[in-house]
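The complex is shown incomplete by one protein chain, all other protein chains being positioned as in the whole.
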Amino acid sequence: MKTNFILSASLAIHAAIVAHEADIESLDRAIGDGDHYINMKRGSEVAASLYNELLPLPADEVLNKIGMKLLSTIGGASGPLFASFFMSMAKVSKQNGSDSLLEIAAAFAAGVQAIMQRGKAQIGEKTMLDVLVPVSHQFTLLAAEGKSSTEIAHALKETANQGLESTRNLIATKGRAAGLGERAIGHLDAGAKSCQVMIHTVCDLVIKGANP
Amino acid sequence: MKTNFILSASLAIHAAIVAHEADIESLDRAIGDGDHYINMKRGSEVAASLYNELLPLPADEVLNKIGMKLLSTIGGASGPLFASFFMSMAKVSKQNGSDSLLEIAAAFAAGVQAIMQRGKAQIGEKTMLDVLVPVSHQFTLLAAEGKSSTEIAHALKETANQGLESTRNLIATKGRAAGLGERAIGHLDAGAKSCQVMIHTVCDLVIKGANP
Amino acid sequence: MKKFINQIENVLTESLSGFASAHRDLVTLQLDPTYLTRSQKAQNKVVIISGGGSGHEPLHAGYIGFGMLDAACPGQVFTSPTPDQMLAAAEAVHADKGVLFIVKNYAGDVMNFEMATEMLPFEHATVLTSDDCAVVNSTYTTGRRGVAGTVIVEKCVGSLAETGADLATCKALGDKVNARTSSIGVALTSCTVPAAGRATFDIAETELEMGVGIHGEPGRKREQMRKADAIVHDCVQAIVTDFQSKGLPTNQEALLLINGFGATPLMELYLIYHSAAKLLAGHGICVTRSLVGNYTTALDMAGASITLCLLDDEIKQHWDSPVHTPALRWGR
Partner (left out) sequence: MKKFINQIENVLTESLSGFASAHRDLVTLQLDPTYLTRSQKAQNKVVIISGGGSGHEPLHAGYIGFGMLDAACPGQVFTSPTPDQMLAAAEAVHADKGVLFIVKNYAGDVMNFEMATEMLPFEHATVLTSDDCAVVNSTYTTGRRGVAGTVIVEKCVGSLAETGADLATCKALGDKVNARTSSIGVALTSCTVPAAGRATFDIAETELEMGVGIHGEPGRKREQMRKADAIVHDCVQAIVTDFQSKGLPTNQEALLLINGFGATPLMELYLIYHSAAKLLAGHGICVTRSLVGNYTTALDMAGASITLCLLDDEIKQHWDSPVHTPALRWGR
């Protein structure tokens, strides 16, 4: 992955989060505590603000600095999770490189794995992982099959949609919604929604021709 | 005045206050603290509840006991004022008797005078006195002219209406509404309203043939 | 109206019973007539008794205890207590040096306490508190209302009484503290009196009541809602103007009390404190003592009042001295 791409993605993600304020906010208000949009906005804003500072740096350092900055900016449940994601992605990118799609997929998988470890959560617990895990799985699969970046981007958008939708009928066993029991059924998870938004945003960049 | 009449009036007043809940309450809510109806209800209820206990007693004792009971029941501004009214009325009734209309008018005047002393207030300050003072004045006048109790009752109802209406365009200088300045203009005074209701109730008893 | 109550008629008794039980080491409740006293009767001192309508908790019963009140008489919600309560309370606590009543200046409170004192067989005096500078004083009116500044009067007089000071001295200190104290309140919402079952006034999302009292009476003016700094600015201005009109020098030490009316989070009260202290510094007033929280409430009203007391050595000493009551405690 290229520094340029990461930073463009970061700007696009900030814009996308703000554009989805109403959705994201109302989901966390329905079965959470209502701050997820504010947290995501604060985090994506500060990441975007690092643009000039990070531009000269190699990709893995960029990812790591974004992770560190998110850690001290977001707070809440999503802060340490997204921070862990970026810091792990950075580590694997540094070790293995992230030039090929397969290497990028591996770094992404390491990021998702870090979220699972930090949050002690699995798929099916009505969290962001219900989007991230299937997307990661699909990404690795398609990259191994040698699919083009555009093909992969189209496919991952669809996977993210399905993952998000899968949270609707789950009882939450992690995060704040875990206190609600059956009352959580029928609602999408806020973190899953913001992950779907971010994945769509990055995939759209690729579809529009950006070189990851 | 006869014990029988006082106690009938007391029952009728309780019923009338309750029937005027909405008016009285909303007036004190608009420019007071909203408790005047509750205070009047508490007071008239406890006075009515003394019926059996007071029935064997002479009128002046009845008036005095009602006053004492109101004093320890109502509280607020209206409590000591109505208590003073009844206790002064009792005193003058005892001294001078209260058999003739002129004697009743004199006892009533003494009661109103006690309210003025206790509250250090005059007519024109947007209080119950704007009803009570003109009613008392008119009562004495008509009794001196030898008008019948029914004639007097009709006249006093009208005087009470005018007195109440006169509070509308006053600035309050006594009671809670004194804090409002010009904002009190346009509202009737709650205490004036409950006095108008009580005077109407007693006059109606007389008009219906009760013997004061 | 949603409240934690059973029968409207029993709210006061049940709540006072809970209060007395939770603080049984400090206070004792008597019913019929209703009053509360210290659990341990003080000896050989001027006894300090206050009272007023309920709904302002912790005022006054929350201030019973060493260094503050000897007894308190709670009335119905927002309704002055009755003379029999005051007489019974005085009878129960008097300790041979006289009784000092601290009464907030409202027609009802004044008249009921007055009737009590007329029947009282002990030496007595009354301090009338009238710190609310929102009410314009004039010779025609009953004068200014007593609001949150009453807490400061009760604390200082209570402290002095513990030293064995006589009745006249205690009254003089109370009058002095009252004269050096000025308050103004702002409401963002109305309160709801339980027995009424609905809000006392309606107010829009874009409005506030400036100069509001502590009974849900409408304030002096309905104004536009605005930023905290702008609201606090106007309050501080009113207080400073009040002191100036009394000829009190304002370049001195002061006690700043930010009082919540019942539904305002501490977060906002401390923000008001921050704003007020800054503005006061601009007037040469240095805030060296403070109290921030719900001390004189108006049931569930959202809003706050700002009270400033100009300190001197005597007031400072009596503010700082130990106090041990349910709602105010330090030094022991």
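Read from first to last, the chains carry the letters A, B and C; within each, the first residue is number 1.
The rule we apply is simple: a contact is a pair of C-beta atoms (placed from the backbone, for glycine too) under 8 Å apart; a residue touches a chain by one contact, two chains touch by 3 or more.
Just so it is clear, the model here is predicted, and its values are computed rather than measured.
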Missing chain -> touching shown chains A, C
Thinking of the whole complex, not just what is shown, which of A:Arg118, A:His137, A:His154 or A:Arg168 touches the missing chain?
-> A:Arg118
Using the touch definition up top, pick the residue from C:Ser275, C:Thr307 or C:Ser321 that touches the left-out chain.
-> C:Ser275
Which of C:Val147, C:Val212 or C:Ile231 sits in contact with the chain that's absent?
-> C:Ile231
In the full complex, which residues of chain A touch the absent chain?
-> 25, 29-35, 38-39, 42, 71-81, 83-84, 118-120, 125, 173-181, 183
Name, in rising order, the residues on chain C that touch the hidden chain in the full complex.
-> 1-6, 11-12, 14-19, 21-23, 54-55, 57-58, 62, 188-189, 205, 208, 225, 227-229, 231-232, 256, 262-275, 277, 290, 292, 294, 297, 299-300, 302, 304, 329-332
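FYI, only the chains that are shown with their structure count from here on.
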Topology of the chain contact graph, where touching chains are joined (line, ring, star, complete, other) | other
Please report how many Å separate the Cα centroid of chain A from that of chain B, as a whole number.
-> 75
In whole angstrom, how far does the Cα centroid of chain B sit from the Cα centroid of chain C?
-> 32
Inter-chain centre distance, chain A versus chain C - centres from mean C-alpha coordinates, in Å | 55
Scan chain A for residues touching two or more other chains and write them down.
-> none
Residues of chain C that touch two or more other chains sit at none
